[in-house]
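One structure below.
Only a single protein chain was left out; the remaining protein chains are all shown in position.
Here is chain A:
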Amino acid sequence: MTTATPSPAAATPRRAPAPRLRSTRGRGRSVDRPRRSVLLTVLTGIVLLYSLVPLAWLVINATKTQGDLFSSFGLWFGDSFALLTNIGQTLTYDDAIFVRWFLNTVLYVALGAGGATALAVIGGYGLAKFTFPGKRGVFAVVIGAVAVPGTALAVPTFLMFSQLGLTNTPWSVIIPSLISPFGLYLMWTFAAEAVPTELLEAARIDGATEARTFAQVSLPLLAPGIVTVLLFTMVATWNNYFLPLIMLKDPDWYPLTLGLNAWNAQAATAGGEAIFHLVITGSVLTIVPLVVAFLFLQRYWQSGLAAGSVKE
């Protein structure tokens, strides 16, 4: 089982300085500052267009009325500019259900991703900095479990939760979100490097308890790793579709993802009103918070990722 570990860490050269120092690394390569290449930039630009054009399509089409959606060219604006009207309609349609979905999502993210990050941080730290009976088993079990398909878990989890009376409640979405094996792995590798064992021993010699050592000595050093894990668990929870799809029947508890899909499916049902313009505008409103979070926090999570998850 332990062989299922994707950790390639041992064999490759390793640099000593603490991870946070590495943000200046880029500049260290000035010895070999190559000339910029127009050709390479253009070629990479193709991938850039591939990544951004669909998002541009989404934003442009959020400005169209439903009529324009059908009649105007997809990658350019229509006759009308209905963005604000669309946003207004999205937020108020069906007794402002979209706002409700938005708040549900925020709730699931706050408790689910917040809890998952806390568990991954203290767990990863425990794995990185302590030797304890059963440690190998923990690793093998956690890594092995990642390969289990969502449905293998979802169906029995659904049955278990329904026996506990938890399905169709927020808890059925929040509790399974609390575990992020990837977060644990990331934090483990990060903590192993970012927290010098000597520092911990110094604190212990001074008589600090393990909890206090963790809170006052280690936690500040773990900050970039924590931001990274938090962002990735946030994305996982914000974007979660499968779990709520199974657990929730009542649209009042839907997260945004499920709500948007329900709006889209509405057009296909008998007598259902087609509201494609609201699906598109709602999609834009759904991705904005995460995009903003990634852009604002990029310095932190990128250094955390570089130092932690894939350190060779």
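Following the convention adopted for this analysis, a contact is a pair of C-beta atoms (placed from the backbone, for glycine too) under 8 Å apart; a residue touches a chain by one contact, two chains touch by 3 or more; residues count from 1.
Keep this in mind: contacts and distances are computed from a predicted model.
Engineer: Looking at UniProt, which of "Sugar ABC transporter permease", "NAD(P)/FAD-dependent oxidoreductase", "Phage associated protein" or "PucR family transcriptional regulator" names the chain that isn't shown?
Structural biologist: Matching "Sugar ABC transporter permease", "NAD(P)/FAD-dependent oxidoreductase", "Phage associated protein" or "PucR family transcriptional regulator" to the record, the invisible chain is "Sugar ABC transporter permease".
Engineer: May I ask which residue of A:T85, A:T169 or A:N239 touches the chain that does not appear here?
Structural biologist: Of the candidates A:T85, A:T169 or A:N239, A:N239 is in touch with the missing chain.
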